[in-house]
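One chain of protein is taken out of this complex; the other chains stay put.
When the chains are written out, they are named A and B in that same order, and each has its own residue count from 1.
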């Protein structure tokens, strides 16, 4: 029998009386829960005074869960130091850019660079390891929670300087990398270098970028301090931490992944319906790529948090439509998540997240939400055999957090939303039925026929070489605007854009021509006129052919989209921000149509030792008939969810199927 | 002869040369001024150095006013410490949440928790009491001005802890009340508790709510320090302070009212015309309710400040249309205000309020504004006999500042504008001709047939019981969405909303379903489809009947408005944000139409020893004929303003009448 898929959520029983905790375990069993994340916010109870530990209550929780056959992801609670900590160690509270020292009163309030905090974190991890490393419920270690709190303290300054010394060797190199000769910023002593604190005018973008890189590495050090302790205590239990996603998060998951035994992500799409499905597929593909595209053997990954009942839209918190809980979960599991976890088990009555959803909502178990949770638990139990099968990707897209950070600089010709630029490419590929691997451009590329490089502002020489090799080897490369412009120090490559890619693309861009909000330009895509917003460029052909030209306006007749034969492949350049439709048709022209071009249908193919599994999730309202042959399955495939034969199967609107078979002979 | 109505304004003669001050008193007499508020901003002149007092100039001002027969509301100037104070006592300057210590440079810059400030305040009150307690002009003591300056200082931290000890007895109770088990916030020592200062992420809503309650009580202590001194000096002179209104003001007038001899309010409507009339009636009803609905005997109340010539709209400062000064004043006097006061007598030439209006504007007495002021003075002189008659209310609405504060939390499913929710109900009742008493739900309710409870998020068990008793006793109760959800610690009542009112209303709400900005839903109100914005809910009937159901969309066919027979009365639930028209027609269905459903006509009935007075203010443009019978008057009633008989009286557009008679026999 296959190992189970993880199903459950963050479990914070300390908020509830004993009777509720007893009911919790009964309800978990009813729902098919297999894993509970415990301890994330328990520091104050576990160590009520410095060095004094109280484990009895947690013993009871773990024993009770174990008694019900439920595994535990035991968290180190270091993301939320208790009130006494800040009082005892005021220097370990974070400092904002303008010098405000934050105080206890929320969560996540710590200075990751402060020695007192680092020591307290290791002490806590050691105490937990000592007590629970051999507890039978222990399924994984969950270090910290959503790393991401910034600090600009003196502790940070010291650590930043040490990091800079390692990155840049000496001050001359740093001065060159940061172009400090401009604006009289030349450093003559390491002590002069500070975090990017409040200053009179715009900061140096290279300074800011390196500070984010430093914070990522510094937080990774904090993680490794604890991971070392936990691994020593019981090496076979995997150690993970859950990544949050947002432009404020100074964590580079690519670099962290090789230090984790299991990659965990939190996913809170802010839209519902098809848009929410796209966001979810994006998050799942990203998480899988972090996990699998590491040096050495790939890692497993897990959706560690999602909202059970609601979507946080930025404006309001809106109930998810019926079935959405399962659709989002399946969209992740299809992409390789080893299960579907939620924050949190039971919605809180009080505290700052009292309106965060729960698997058991305020209304209690007699509720639509809890019924959907139970249904999902049942489904996951029936599809566990697919758990370790590999996902088959048929396109790749670059994703570079450092580029995201660099494009956050206030000094660019126009604000370019890197996340949206990448999401648009992913969206277009998803709608064409492709499954996407994300890649970090300076690492080996997967053997896919199509690689899309959106808005890759920062580009190293090595990465540029990899893109050229990919193309020369017969691949189709599609690069979009604003790519290749700067080196990894965010220094512009002069002589014409896109500096590092001019030879490969066969173009030279003389000027950027961003558009005003609301302004549009046009380009001629053969039969249709394509609308351009936000961005256009003055492109000169230097070897490439023009596939489409600007029509009207200042750039009338100039090349807009180009194609360049390069070795055995082709390198395309899209110099403008297009509509989804326009970009989609261009990619289809460059690379052919995707395998499952069914709008609103999420199709993911998995291959493992025992066979082939195809996950089909229908995000549309109407029923869809399945054709196993088109999905590459043999005719005796069947649906693990319903037990029915795949041949002639109809997936109802909002429903899903997991087809198990063998690769068709075709 | 009846006691006069107060008429006048804040008088700051220290800005002007002696000759202007002499003219002031002449103009006041011409205008019929009876009261001047003196000394609000005079600390710097009264105490030019610590402990050195200069009273000669104030003696002259008081003597001169007295000579003209004008009473004085003598203010303690403690709201605006002078420059020397902050220099001598930097620790008595307020501190913002992020630790910025404010400095002198404006008004209201004090730390209400600082010992030095508390001592200086008492010293000043004592000096004024010593000198002026027996001055013949003294009509009332006016302590401070618009209490409201926040502080997060160490002084505040200490006082907050003391207050918390009194409220919660011990740390265990506090930890439970605040759900500190979540997010590792458990306090193990009182010293760990701080004001809600800048922290990494969202604050604990119970922490923030208690801090506002604390500030209200702390400011009340500051008030009482002074009131005690003043009352000891001359017990028969009433002590008051003027309440400001705004969501930033951490003062709960319900709790303060019992400590005041006279409730004073400042009212600055930001709209004109009918909207301004509604705002004014709202403020007047609120002020009267604070004054009368206290434990023990009711208090008198007074409109202490309004703008003579202009409305501050948030965007611009706009002259009020002709007659608006009188209409706003009469709308307050009708509701029981013991007069109509203004800020300020003469518009300032300099300083931060140089563009605040004055009864004597920059243009001088030869001005429309001053002429309208004189007319109003004349009217007030003719209607003084109604001064102490009781207002007759025919509906009640809950108003809870703590609920307002709690709904300001950033963690709710949607931002709900409590003020607007209550104003909407008041507006709908006002337009139906009802006079509204506001009630604090945990205090005894007035004997009215209709009680409306809008968005009462916080609800104590006691308050819930009072609502049930009201209904069981035959009343009509109308509760709107988001009510009864949390207890007074803002802890959600689980098992289904609206927790504390489920039995009374006969419903169980499973999920909230807020709407996006711009999104609408619909419900079927019999003949019309009613538009829903902002808020809707998933309602289950548990004893109630559905009066209206959602039509279309996710909640199609589910109950939207319900009615539940409860004892001798009925409890209605409105689960959605409706239009004014829709809410109005529902209330009419529940409770019948109001007594004077005349759009744009403000009608208030007063009953006293000597008879009945009906105030009619016509906020519309056209003339309105009065029917004394319909107003419940005998046929020989007459208008105190014009002296004409009430029978056949026409109130011109923008005009008003005060009809005096006896209750009709009917």
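Everything that follows uses one rule, which is that contacts are C-beta pairs under 8 Å (C-beta built on N, C-alpha and C of every residue); 3 or more make two chains touch, one makes a residue touch a chain.
Please read these numbers as outputs of a predicted model, since none were measured by experiment.
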| item | value |
| --- | --- |
| Contacting the left-out chain in the complete assembly, out of A:126, A:173, A:186 or A:579 | A:186 |
| Given B:44, B:68 or B:541, the one touching the chain that is not displayed | B:44 |
| Residue, one of A:331, A:490 or A:562, that touches the chain absent here | A:490 |
| Contact residue for the chain not shown (choose from B:34, B:80 or B:562) | B:80 |
| Where the missing chain touches chain A, by residue | 98-99, 178-189, 191-194, 196-207, 411-414, 489-497, 508-517, 538, 554 |
| Those residues of chain B which, in the complete complex, touch the missing chain | 12, 14-15, 41-45, 48-49, 77, 80-84, 87, 94, 96, 100-109, 149, 309-310, 313, 315-319, 321, 347-355, 361-364, 367-369 |
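In this section, only the chains that are shown with their structure count from here on.
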| item | value |
| --- | --- |
| Distance between the centres, which are taken as Cα means, of chain B and chain A, whole angstrom | 50 |
